[in-house]
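I'd like to ask you about the structure that follows.
And now, chain A:
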Amino acid sequence: MQVNSEFKPKIVAFCCNWCSYAGADLAGSSRLSYPADVKIIKVPCSCRVNPLFVLRAFEKGADGVIICGCHPGDCHYSTGNYYARRRMTLLFSMLDYLGIEKGRTRVEWVSAAEGVKFSTVMNNFVSKIYQLGENVKLGDLRCRK
Partner candidate 1 sequence: MQEVIKKRVKELFDNNTIVRAIGWENGEFFYDHTPAVFDSAADMDVFVYDNFCASNLSKYLINHCAPEGKTLVLLKPCDTYSFNQLLTEHRINKDNIYIIGIGCDGMVDIDKIRALGIKGITKITQNGDELVIDTMYGEKKCKKADVLLEKCLSCKGKKHMIYDELISENEDEMPQDASKRFDLVNELENMTSEERFAFWQNELSKCIRCNACRNICPACSCRKCVFDNSASGVASKANADSFEEKMFHIIRAFHVAGRCTDCGECTRVCPQGIPLHLLNRKFIKDINTLYGEYQAGETADQRGPLTDYTQQDVEPTFISDKEVK
Partner candidate 2 sequence: MVHKSLEQACLIMDRSGVDTRKCMMCGKCSATCPAFDEMDYHPHQFVKMVTEGDIESLLSSKSLWKCLSCFACVERCPRGVEPANVVEALRVTLLRRQGENYITADDIPGLLDDKLPQQAIVSAFRKYKK
């Protein structure tokens, strides 16, 4: 695959308020770096992430979308991440079925105590997106500059 050295991916990370957003804060206060391509959107729970948001991000030119929530069983709202898990599994499977690179979407469970994991997860995800290159299959061409 041709790797464009100018390529700066756009990566949207949906993080639940209770675990993963706090995990990202911990990564920050522990100075555990990950690429600046990742931009975090706070949601109350991973179950707030609508498949529409994921598609919207790709439409607007995102190259990767990652959703982070509490570990299954640890959801602040007891059950939210269980629903998110099913929804995203099915959505990702559908995107794969449509021929969209499956590496562009991911769900990871990161607790408030897992700053290291947050940084590792983001580093791995970003490097995957660099490998995949620009998202051309699922973007709205009008949103490309």
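As a selection rule, all candidates are chains of the complex that A comes from, given by their letters.
Side notes on the structure shown:
One rule holds in what follows: a contact is a pair of C-beta atoms (placed from the backbone, for glycine too) under 8 Å apart; a residue touches a chain by one contact, two chains touch by 3 or more; residues count from 1.
This structure is a prediction, so every number in the text was calculated from the model and none was measured.
As listed, 1 or 2 are all part of this complex, and the one touching chain A is 1. Chain contact summary for the complex, chain A toward candidate 1: residues 51-52, 55-56, 58-59, 72-73, 79, 82-83, 85-103, 105-108, 137-142.
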